[in-house]
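A single protein chain has been removed from this complex, and every other one stays in its place.
A and B label the chains in the order they appear, each numbered from 1.
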Amino acid sequence: MHGIGFIVATYTATFVSSALLAGYFIRRGKQLAAQLPPEDKPWI
Amino acid sequence: MFRVARLIAAKDLRVEMRSRVVTNQVLPFAAITMVMFAFAFNTDSVVNKVAPGLVWLATLFSLLTLVQRSFAIESADGAIDALRGAGVDSAGIFLGKAVALAAQLAVLEVLLLLTAVVLYSAKFRLGGVVLLVTTFVAATCGLALVGTLYGGLAAGVRGRETLLPLLLLPVVAPVLIGATRATEAALGTSGAVVADGWPWVGLLAVFVALFGVGGTLAFGPLIEE
Partner (left out) sequence: MATTDSQLTDTGDTGDVRRATASTTVAAVPNATGTGTPFTRILGLATIVTLALLIVFGLFISPADVVQGESVRILYIHVGTVWVAYVAFVVTALSSAAFLWKRTTSLTWDRIAGASAEVGVLFMALTLFAGALWGRVAWGKFWVWDARVTTTAFLFITYVGYLAVRGLGGSHQQRGRRSAVVALLAVLEIPLVHFSVKLWRGLHQDASVSDTTHVKLHDQMLFSLFIALIAFTLLYVWLVMHRQRVMAMQDALDDKGLDYALQQRREEGDL
């Protein structure tokens, strides 16, 4: 029943990759924010 | 704009006449590709059947080299920057280079077609000649326009040239599909009739129109430095 394996693979790939991308954006955001003064961050 | 185009086209073709890079390097490359295809596909009947596709595939691969060559002659001494700085109409540059590229492509395609006749036993038929010529003209114009456009983008410095295949090949997919189907109809490959080919020529014409207009508008912003 390769169907089940495919389902798990799909959900796993989707959630894991999204989480990794999200983590990368957040981390990069913190790194850069530490190097810049507030005026370069207009969303604050 | 047309005066500029004519001058640029003449310039490009003159450079080629003198340097003979296309005739000495690209045409042989294209011919070798056709031989390689035969090695890969093994059976005579298979190769005969896919001959139209192989002709256009070889054309596309050679197009990459032709486009790179077209812009390599510009980056020497910053020629294209000098043209733009002098206020030369970018649309004129675009059309001029496209015309020169089309001329080179045309020579290439005729050679490839003849090679297919020789190597793959492809056969012309009288009823399909008009379709064949129209297809080649339309496809050549389309490829020349798109090639010049993306060539301008990927031109010159710092490892941009390797980007050209990635950008260009997907974009010319409709030309590959249309030109191959129309050529099959013109030659009668796999029992195709000439009438089948004309819708594909229509597709090619739309492609030419789109990238003729789009390219003329987009070329300026693209080569602006």
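In the analysis below, contacts are C-beta pairs under 8 Å (C-beta built on N, C-alpha and C of every residue); 3 or more make two chains touch, one makes a residue touch a chain.
Not measured: the values here are computed from a predicted model.
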Option touching the unshown chain, where B:L57, B:V137 or B:V171 are the choices: B:V171
Interface residues of chain A (partner: the chain not displayed): 2-4, 6-7, 9-11, 13-15, 17-18, 21-22, 25-26, 28-30, 32-44
Contact set of chain B toward the excluded chain (per top definition): 149, 153, 158, 160, 163, 166-167, 170-171, 173-174, 177-178, 181, 196, 199-200, 203, 206-207, 210-211, 214, 218, 221-222, 224-225
